[in-house]
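Every protein chain of the complex appears in place save one, which is left out.
By letter and in written order, the chains are A, B and C; residue numbering begins at 1 in each of them.
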Amino acid sequence: MFLFVVRRLFFAVVLLLAVSVFTYLLFALLPTDPAALTCGIHCKPETVLANRIRLGYDKPVLEQYWQFLRGIFVGRDYGLGQTAFSCPAPSLGYSFNQHACVTSLIGETFPVTAFLAIGAFILWMIIGIGVGAIAALNKGKWQDRFATGFAAVGVSLPTFYIGLLVLFSVVIWFQILPFPSYESPLDNFSAFITAMILPWLVLAVLSAASYTRLTRNGMLEAMNEDFVRLGVAKGLRLRVILLRYVMRQALIPIVTIAGLDFAGLLGGAIITESVFSLPGMGRMSIRAVVDSDLPVLVGTTMVAAVFIVAANVIVDIAYGFLDPRVRVSS
Amino acid sequence: MTSTIDSVRDDGTGVPVTASIVGKSPRELAWNRFRKDKFALFAVGVIAFYIFVALFAPIICSALGISPTRLDGQALNDYGLPDGPFGNISTSHLLGVEPGTGRDILARLLYGARVSLMVGFIATFLTTTIGVVLGVVAGYKRGKIDAVIGRMTDLTLAFPSFLLIIALTRPFTQRLESIGVPEGNPARLTYIVLVLSLFGWVYVARVVRGQTLSLREREFVEAARSCGAGNSHIIFKELLPNLWAPVIVIVSLSLPGYVSTEATLSFLGLGMIAPAASWGVMLGDSVKYYRADPTYLFIPGIALIVLVLAFNIVGDAVRDALDPKGDRQNLL
Amino acid sequence: MKKKSIFGAIGLGLVASVIAASCGGSSSSSSSGGAPKKGGTVHILSMGEQIAHLDPQRNYTGTDLAFAASTMQRTLTSYKYAEGDAGSEVTADLATDTGTVSNEGKTWAFTLGDGGTFEDGSAITCADVAYGVSRTFATDIITDGPTYAISYLDVADYPGPYKATADQQAAFDKAVNCVDKTITFNLKVPVADFNYTTTLTSFSPVPKALDTGEKYDMKPVSSGPYKIESYEIGKSLVLVRNDKWDQASDPIRHAYADSIVYEFGLDPSVIDERMIKDAGDDQFAVSESIQPENLPTIFDDEAFKSRRVDYYDPFVSYTNLSVKNLSCLDVRKALYLALDRDALRKAGGGPYTGDYADGFIKPALALDYAKSKMLDGLNSDGTANVEAAQAAMDAAKASCPDVAKHAADGLVYYYPDTPVWAKAIAIWIESEAKVGITIKGSPVEASKYWPTVMNPDTNYDIVRGGWAPDWANASTVIPELFATSGGFNLTRNADDPDYAAFDAAVTAAKADLDRASQGKKWQALNQYVVDRLWALPGTFLKSQSIWGSKVGNTYQWGPYGSFNFGELSINS
Partner (left out) sequence: MTENSVPVLSVQNLRVSFDTQDGTVHAVDGVSFDAYAGETICIVGESGSGKSVMASSIMRLNNSSTATTEGRILVKGLDVLSASEEEVRGIRGSEVAMIFQDPMSALNPYFTVGKQIAEAYVVHHPGASKHEIHDVVLAMMIKVGIPSPEKRIDEYPHQFSGGMRQRIVIAIALINNPKILIADEPTTALDVTVQAQILDLMMSLQKEFGMTIILITHDLGVVAEVAQDVIVMYAGHIVEQSHVDALFHAPTHPYSWGLLGSVASYGDNKRGGLLTISGSPPSLISLPVGCSFHPRCAHSKGEGSVCMTDSPSLRSVGSDGSRSACHLADDVLVSVGRRGFRS
């Protein structure tokens, strides 16, 4: 088990390195010139050149990449003389659009994304698994039809459409909630909840849909298992069978996917954050796309990748705990 | 046909599946079951209808005398909003007109269906093809090839795909244009389809690989192998025919997903370029008018929901038909 | 002066106000009686993600200038804090008067008043102002700002304070000279209204010790009644009172509200809904714009009467033609005659968009405006005149077949990639197709639109334009838009046979220190451009704003076409 974890971690680091190389090359080879973008509207060629040198974009791509990697561990310095500044380690670069170190920008926006992700995650697991279980237990009945329909629509409708519809209907037509306006939970907890409840719900309902499907099918499959029949034949109570036998089995694939989905969300819920004006990492990254803010793009991509890879490792290890067959044989 | 006492393995619940329907291939059986699902047949009809109207959009539009680009200022009031209730639905504009320009919504919906369905179908086709091929090869060959494909999968999954899709739209569209793809919408569409495939194949491949791993141990594959069948024979004649159930389910789920991704990209201004219509463009445009013209808000949304539901119903029905085990069981 | 963000409604009816809201219609509105009270928090709802630039030397956007100048960046002179015509008059701010001109307009001197301090309590000195001005020259870092300092000041090859050698710095110090509290600007050309130029925040003081270069944009040092408490792009900018600011030292600002919160990144529809609903904190909010689709809701309902305004802003919208590519007047005529301007106006909200423009100078510039004679056959109701356009096109086929063929093959129209423009471009394509002209739309990411089209390598045929004068003189309009030296000339008209004459006339008009005679010259030049259709006149734009029921002092500040944000007050 220990060896397994070490191997897994080593592989994760290699994977992250690969991701960073790809990300860096991908953006470095784009036709957009980051120096030109910092130069404003009345841009002269000599200004572009000066900025390119100032930002380090004059160097070969590989050297830039090396500087980037180095920055993560020792920080980076920019500019000269009075306008010099530095981004301390772990530095993911400096955004010339936002005039700040990428690391601190991510530090500012990440909590919002994390709050969004955690709340939505809890809600969607409850809704997804709950509705899925109801569907499985009522297979073929109207509850099942409704749940599968809900799953179908939820999986496939664009988030922005649902988000705006929910926003308009809840806030404008039915006036149940005020317009969401993000507040830090530390400053104003009730405002925080009021602002987050809609994005949580939207994200939860959309993501819950696939969990409904997974839970339903997983449970139906589990109910077919001989060991469940044996459980019944033992005289176990329905609740016990559902929890220890059926759910236990159905939850394993759900845990895997939930881990990855949650990690994906931590990388920024781009559309949800945009629709609900949440100042999170997703919205920052889309702003970076609009502004061609490459350092922020590379930074958020890397952070998102770290979450995904980490989630993979955690899921793999969790798998060992959830399924003894994996644990012992590895 | 003769039958010894244990010619068909009892499936444990005692519902004698094979006993009841004799002498038909699994495919026929599935089709028979599918045919009985009225709901699914209706959904197939809906999909066929969508494809039909998308294919014949120009003919339908000219028959109805409408156009997706023609401006109709007469249908708008002074402020550019539809000059009549319900988005100015009238005999000349059956679903009303677009605010701001007076373009016919029905015509735009029909032409939009072409774009949306095309993106959906092509992306699904590509992801499925790539995913199935790589998944089967990985699962069947195992060893080094499996490892390489597995690492590719890990790497692909490690990227925040949606962010990259957005971030790379403009630069890659330019790249495509510079290598000869016609400018504008053809290049955008090509990019969308390619990039969706680039990130989408992984999910298909993983499912297919898993299925292949278990199939390759099954008797009929071993039988084929022991008869000296080559790899390509086994993959194409033995494995693939047995993989289409899970693949169809994936297709039925992913196709509407791609349609909705196109919509999201259009909403972000990365989809179709004006004056072309797509459902995404319409959805993105219509949400602004929830107050001024709610009819417009619902039309493209309903069109999309109906399509999505139809695909899901068909997908579920196909799975049920191919996998009768769904019927047996269960105690709880 | 540029328009705010080009994200939203670009050109089709957006922000800003008038130099003189003379042409009626809209009775704007200061607050509901009584002197404004102190206290409270004003909210500004914005669809932008940030203030384009808060660095005073980089700020060049109407709304942002009004915001920064009225809250944090004191300038040597300022526009009066008043609505209507009075708002366009210049008055003293940091200086004790509106400046002393000598040397036939080439030397301007200002004396700083007493008691002005930065937010750290240090006194504002002449050197701080000179340092601030010098930053404009560091164009690699200080981007996007107005460059009047560079074009007016009598100093050559000065690279800005960060890179200047001692000699270069000495040369600058000669051009901008400090003696005790008096700052003297030595100009290389006579500028009769330089004291209007100094209303720009690029003439604001910056304390050298606190200059962070690149990063100054995020936290400029305040010299006004407010200072930054927090600023997060995409989230909010919170201003609180600057307790070092002394009311007595400031002749114009009142600073009623205790704090001002700029909320960024809101969906435009959501802003409109919040303003319409007017609940909670939104009663203390203002919004700079209203989406066209919501205008009827707000303006047809008398309930909004006391908290809305529909006014002429300082902006003119127009369409630049690449005269280089379309070197044939007949084709340009055909383009203009075939264009369904009525449809475009409707797409922007109909009457709320504004009036059909007869040139590039708005009537509010009373000295410089005269009604132009428009093209024969141009329908005054804005609809297309397809026959006349076809005739022009036929003429073009004979007179300049190459250009006519180019037009038929496809004219590349660079437009900002926004939903509103997607509809506008569809209208262009449809209308021009009727006379056989093909329009090929090329969407450009909104935020990169201007840098893209300003790039000489971008080969466009048509690009949009929108402009407001930097001060009440068409010298900030005609030369800027149509002279090759202008900062916003997108017409590529240098090779036009009539350009040389135009350029000479512009030089003459600029040098004319008799304001009335100068005005006549601008009128003639405006007509000159209209006759040659280097650009197609569009709309004398109107803007609409709405504010919460408890916000006072909501007048529209003429020169910037926006609220005077620093003066907004809360009535409870």
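Keep in mind that, in the parts below, a contact is a pair of C-beta atoms (placed from the backbone, for glycine too) under 8 Å apart; a residue touches a chain by one contact, two chains touch by 3 or more.
Note that the coordinates shown come from a computational prediction; the quantities given were computed from them, not determined experimentally.
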Checked against the full complex, the residue among A:34, A:132 or A:231 that touches the missing chain is A:231
Hidden partner chain, touching residue among A:45, A:90 or A:140
A:140
In the whole complex, what residues of chain A lie against the chain that is missing from view?
139-140, 225-227, 229-238, 240, 244-245, 248-249, 322-325, 328-329
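To be clear about the criterion, only the chains that are shown with their structure count from here on.
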Chains as vertices, touching pairs as edges: which of line, ring, star, complete or other describes this one?
complete
Farthest CA centroid from chain A: chain C
Would you kindly tell me how far, in whole Å, the mean C-alpha position of chain B lies from that of chain A?
24
Quick check: how many Å separate the C-alpha centres of chain A and chain C?
40
Separation of the C-alpha centres, chain B versus chain C, in whole Å, is 48
Please output the residue numbers of chain A that touch at least 2 other chains, ranges allowed.
164, 168, 172
Touching two or more other chains - residue numbers and ranges from chain B
284, 287, 290-291
What does chain C use to touch chain B in their complex?
268-269, 273, 291-297, 340, 342-343, 346-352, 417-423, 425-427, 429-431, 440-443, 445-446
Chain C-touching residues of chain A, taken from the complex the two chains share
36-44, 47, 50-51, 54, 79, 81-83, 85, 96, 98-100, 108-109, 164, 167-168, 171-172, 178-179, 181-182, 274-275, 277, 279, 283-284, 287, 290-292
Applying the document's contact rule, which stretches of chain B touch chain A when the two form their complex?
12, 154-155, 157-160, 162-164, 166-168, 171, 174-175, 253, 256-257, 259-261, 263-264, 267-268, 280, 283-284, 287, 290-291, 297, 301, 304-305, 308-309, 311-313, 316, 325-326, 328-332
